[in-house]
Structure formats: structure tokens, C-alpha cells
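A protein chain is absent from this complex, but the other protein chains hold their places.
Just so it is clear, A, B and C label the chains in written order, and each chain counts residues from 1 on its own.
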């Protein structure tokens, strides 16, 4: 029998080594796998390269991982949001590197990584400082920038419902980067609010097919980042 | 109000000009928009470039369009199936050109066309005759072939249910190429078995969002190609 | 340089003026800030579908108190609703819509717009700034028409419509039209073409506050005349 469920968030992230590249789902708090991130803080892995659209908020979740100085390098599109103070401090102090990628290019690079596409051309960023040092090429009279596929050792994502095979559905805009990250990681680790029986997810409506998922842990009532931030919570 | 419905298949395809590039959904008979294809035969457009995985079966649907000598050029991965005799004859007679594309490359080229990606690299076909004359490039020690995005003037596709905005869901493996073709055509024309009210399609389960759809015509009980072929039917 | 004081359009009026130009049936992406206000001013009888790059087509208004879902947000990370007929999708598919040229119109804020349509709206280029770009470069590269809403000058009175951007570009030659507190301006062959002036504002008043080449458009409408 195929059963990708594991008992705890601690077990789910236990083998993430120092220096790993970790994609973390979520756009702001929507879809952020906060319990998996906290388990990663507890686990202690450091020198991580983290891929996420942002850099977290307050001092919980991704921001707490950054504050604990576990992140050597961030790959993201928008490291500056309301309540985001942790990353800017470490970045200015030279303790964390930043690779800034336009949001659509970030999504497409992750998709390409998962799709076995090593590189592609995009019009995005042509003629801007983010094009600097990248290869430019003309197709049909327009200029495009070459971008590379992005893969990771691990992906940490959150979903709404999952079955034991690893079929996933999400909640509204919490979907965001998670389906493409699931395709681009060697090991995709999922926290789900609910486990259902195989067949309970309508096969036409599965968003992430099971082939992209390796471990599933149930977190029935995940923490809500904005509530924690408003309360001034910190982790650990 | 946004209402993309049109009254008839004839009206839906009326403006397809000679020389147009037309993507036609379907893998074999599954998902083939047979009524739209027959309407295109009636309409008379010729010198078409047609993109489809196959070349039809028997003498109905896509095969009938080819037999009527309206297709100057086929772009497909598998122009040879059981009951597929029309295309081979015209191909051998030099009346139809063929661009043979591996199935995954065909799907990815269409997706790229719809995604504003002019070109990408794929490992598929490297070291084979289909790589001939294409640019090869090494990434990470492996060789890849450069392929170009593919766009069309029109896409003809079939779905199961649609709303007036153009949100679509499909039936099982009838989905196949249609969602990517919808993104890659200037004008996407859909035949649906059923029209539903906006909101009746679960927003998490919409497969083709409305932005990719331009015209919708209801064909409640479409012809079944395999039954027609078994009965020796022809069109017109 | 003179500040514009009470003369010209308010933020709400700028949004309202921009809304007039959104056609029925358009697929529209609204940037953060004043552009977010545009939706509520679209004239009655027009149906417009709003896209937000974090994965929703058919974005509705802000939810009522206690009715929001922290996982139903817009690109500005504010809670929103979805309309009947909406669709959710992942980020790569969302940027297929943007990069692939499927979105009809994007309304964005700006730090600077140059007379050739260059847009700078993501970074001052200051050495200690934390660079953050989001989806702006994808939007200007992919969306068919780019409209900008911005104050005509900075808080200190510096022109934001310039001969050439001094801030890092978001994209070259991408802006089609600009709505400021003073005027509606198209980017055209001669630079900034004034289409329309705010009540009480003269062409010369705008010109004094503009750095690039500013000309009256052929169809120029002055409400003060």
C-alpha cells in the first residue's frame, strides 16, 4: 500500500540537512506552512537557501526562520512588506544574501525546474537592472532574457485536503506557488488540514497529483500568521 | 454584461480565413470538437495549418477536413493511427505538409506560446533525427534542444460545461491539449455540452479560466467519432 | 517649484477618471495604492473581470467585517472576495495570463514615467534600499495596455513625468496613458500628450511641473476654456 503520511511535523522535516535548498509555499500568510517552518526551526538546519515570494512577517513562520539566522540566501520577488523587519536587518548586516527575481519569472523558473526545462526566454526584466549579466536574445523582433529552471531539495507546502497517495487541493489564493514548488523539489513535504480517503477528491479537481508529493502530515488547525503578528508573537 | 455565447457552430467559425493556423483540441476522439470541425468544413476555409496530436480517424471530423484538402500543413506528433488513412494518402501525394513534433514538446510549445515564452530548451529529441537543424545547448553537462513557442489564430475545443464568461471544465481524458490550446490562440472557440450559471462551476475546479475563451456554442449531444467511423460515415 | 496644493483631482477623482476608460468585458489588473480604488468607479452597465496575480480571476470587493478569509487575498495581501464566475489557479498559470498578453489593461502606480513610456515604479536605487519588485516587471512586459495613476509631482514638488527616468526601470517604453491629479496624458510620438486637464488647471501649469516634452494632444480638452 502507498501511504505517504508521517506522524508529526518533526518527523516530516527531520532529514533536511544544512545547506539545503528549500522552497516554501505561500504568498504572504496565504498558504504558508507555518507548522512545518517552525518544525524546521526546532530541527536546527542552517545555511539554507530559501525560495519564497516574500520574507515573512513579524517574528513567526518564515520571518522566525530568517531571524534565527538559518537562511544564508533568499530567492524571492518581494522581501519587503508591512511587518517585515527581520529580513531587512539581516540583509543590511550582510548576514543574508538576496536573489531578487520578478514574481512571474520566479513562478516560471520553478515550473521549468519541475518540468525538466533547464532554461527559457521571457520578456520580463528586459531593459531593467534585473536583466544585468543575463543573456539577451531576439525572437521575432523583440528582446527576451534567458532564465534558468529552479529546483530544490525540499518543498514545504500547505494544503486544504489530501489523500494518502498525496493528491492535494488547496484553499482559494493559498494555492499560489505550492503546486509548482511541489513539482520542483526532490522531496515535497505537505501539511494538510484534513486527510480524506482516496477517491474523495474529485479526480477532475485535484490540483497537485500525488506523483509530486512525498510526505504528508496532518495539521488540523494551523496557526494564523496575521493573528500571531498582531499579538506580537515570536517563535520559538 | 459579458456573454461569449454565440447561436450556432456556423456563426462561431464564420470568420476563420484561408491560411489561418487553427489548433484543434482532442487526443484521438477524446475531446475532439467534431461539430466545430464540420462547421469549418461547411464554411470553406482552406490552406489551413492545423495543430492536433493526430490526423483524425475514418472520414469524419478532422479526417474529413483533411480529406476535403483544406489542410496545407499538419503539426502533430502521431499522424498514423488505426482507421487513419486520409492523411497518409494526401501526405504521400505531396498535398499536405507535416511537421512532426514529439508529443510532450508539442504540448510545451503550445503552453509556451500561450505563456509569452518565445523559446525553451528540452532534452526531448536530442540525439534523434527530430533534433536535426535545431539549436543544441548544454546546461549542467546535459544536451538540450531549443524549441519555439507555438501560437494560433484560432483554437477549436470541446468541453463539458461552461459559463457565459468562458470558464470551462472538461470530461476525463477529453481535457488533453485543450486547456493549453485555449491559451495560445488569438480567438478560442468552444463547444460545450452544457451552459451553466456563473458560480455553478466551483472556482477551485475551473480548468480553463474565462480569460482564455472568446466564443461558446452549446452542442448538447455531440457526435461520437468512433461510432461514426465504425458505421463508415463520411462528412459532409 | 510650486506644490499643487488643493488644485486638481483628488485621489478618488483620479481613480474615477481612470475608471471611465475601462471598457465593458475587460480583464483588468489593478496595482496597489490608488489603482485599487478604480474598481468602485467603473460606470454602471459595464462588467469587468479583475485579475490578481496571486491566483484569482474574478476578484470582488473587500469582505465585510468578520467575513474575510486570510487565505483569500489580493496581490497587496489585503483580504478580498471572489465573484460568482471566479477561478483560482497557481502562480505559474497566473503569469501565463500576464506574460502571455491575455490581460487587457493594467493600472499601476509610478515613481517616474519618461516621455518615451519608460516606467520606474519599484526602486529608488538608493544603496541601502531593500530591492523588491513583485509582479510589476511581468505586468508591464505582458499586459496589452498599461495605464498609470500617479500624483503629478512628488511630495517635495519634483516632476514624476520626466525626460528620462533616473530611478531603475520597471520596463522600457511600456506606458500608454497617465492619470495625474492635474491631467490625463497619453504617451505618444512627441512625448507627453495632454488629453484632458483637471478643472482649474491650465496647460502651462502642468508644463511647469513636467520635465519631459509636454504637448497638447490633437483631441485636447481643456475644461477651463
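Just so we're on the same page, contacts are C-beta pairs under 8 Å (C-beta built on N, C-alpha and C of every residue); 3 or more make two chains touch, one makes a residue touch a chain.
Bear in mind the structure is a predicted one, so any value in this text is a computation, not a measurement.
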item	value
Displayed chains contacting the withheld chain	A, B
Residue among B:6, B:37, B:119 or B:174 that touches the chain left out of view	B:174
Residue of B:31, B:56 or B:118 in touch with the missing chain, whole complex considered	B:31
Absent-chain contact - pick from B:21, B:49, B:122 or B:191	B:122
Candidate in contact with the missing chain, chosen from B:43, B:77 or B:218	B:77
Touching residue (missing chain; options A:59, A:108 or A:163)	A:163
Subunit B residues touching the omitted chain (full complex)	27-31, 53, 77-82, 87-88, 91-92, 98, 100-108, 110-111, 122-130, 170-180, 207, 224-226
Contacts of subunit A with the absent chain, listed as residue ranges	1-2, 111, 113-117, 163-165, 167, 183, 197-199, 201, 203-204, 206, 209-212
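As a convention for this text, only the chains that are shown with their structure count from here on.
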item	value
By number of C-beta contact pairs, the top two chains	A-C
Inter-chain centre distance, subunit A versus subunit C - centres from mean C-alpha coordinates, in Å	29
Subunit B-subunit C separation of Cα centroids, rounded to whole Å	37
Residues within subunit C bordering two or more other chains	82, 88-89, 95, 98-99, 141-142
In subunit A, residues with contacts to at least two other chains	108, 122-123, 170, 172, 175, 207
